[in-house]
Each structure stands twice: as C-alpha cells, then as structure tokens.
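Can you keep this structure in mind? I'll have questions shortly.
A single protein chain has been omitted; all remaining protein chains appear in their positions.
Right, chain A next:
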Amino acid sequence: MSESHPEPADGITADVVRHLAGLSRIALSDDEIGKLTGELGAILENVAKVNEVATPDVPATSHPIPLTNVYRPDVPGETLTLEQALAGAPEHDGSRFKVSAILGEEQ
C-alpha cells in the first residue's frame, strides 16, 4: 500500500490532479490542471455537504439497491468466436491482441 501519494481527502491541489491524470493515462497541460483543480475542488465541496446531514448512526452506502447474494449457477454459456473477439482489436496476430511494449529497457 502506498502512503506518500497526494490524496483528494486533503483537498484538491494541482499535485493531486497531476497524479490522478498520470494514473488515468491522461496528458494534461498546466492550464488544464489549473482549471480541473478548481472544478474538482468545487465538486468535492458540494458532495461534502452530505456530511452535514449524515450522522454516525447512518452506515456508509456502497449500493443503492437493498439486495444481496445475486448469483449465477456455475454452468458454461455461449462464448465469442475468435473473429468476434478480435473484431475491435486495433492490432492482432490472428489469435491474440497485439499491444505496444509495456516497459522500457531494463532498469
């Protein structure tokens, strides 16, 4: 687990936005980072208003539907054909997806 990353909980700063953009593989200019820092901060401030009405005896909600244990039996169904599977691939070798090299040279 990482401890040193800038966290939104401490408020949205330019560093937080830069870090999130990196995680999301989105290239942002300094102008865009500045704009997003303000916008994301405003969004979080609005959401934080919920805290004014939430009391400690209200449990955190991760899902709005009060359902549990929605399961599927362990029975195989239809699969895609190879042609269908590869249909959206920008590049493939006839049976596998082709992606660009992931890591650079040995560190």
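Methods note: a contact is a pair of C-beta atoms (placed from the backbone, for glycine too) under 8 Å apart; a residue touches a chain by one contact, two chains touch by 3 or more; residues count from 1.
By definition in this document, contacts and distances are computed from a predicted model.
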Absent chain per UniProt: "Aspartyl/glutamyl-tRNA(Asn/Gln) amidotransferase subunit B", "Branched-chain amino acid ABC transporter permease", "Regulator of SigK" or "Aconitase subunit 1"? "Aspartyl/glutamyl-tRNA(Asn/Gln) amidotransferase subunit B"
With respect to the chain omitted from the figure, which of A:27, A:47 or A:75 is a touching residue? A:75
What does the interface between chain A and the hidden chain look like in terms of residue numbers? 1-2, 5, 19, 22-25, 62-63, 65, 67-82, 85-86, 88, 93, 95-107
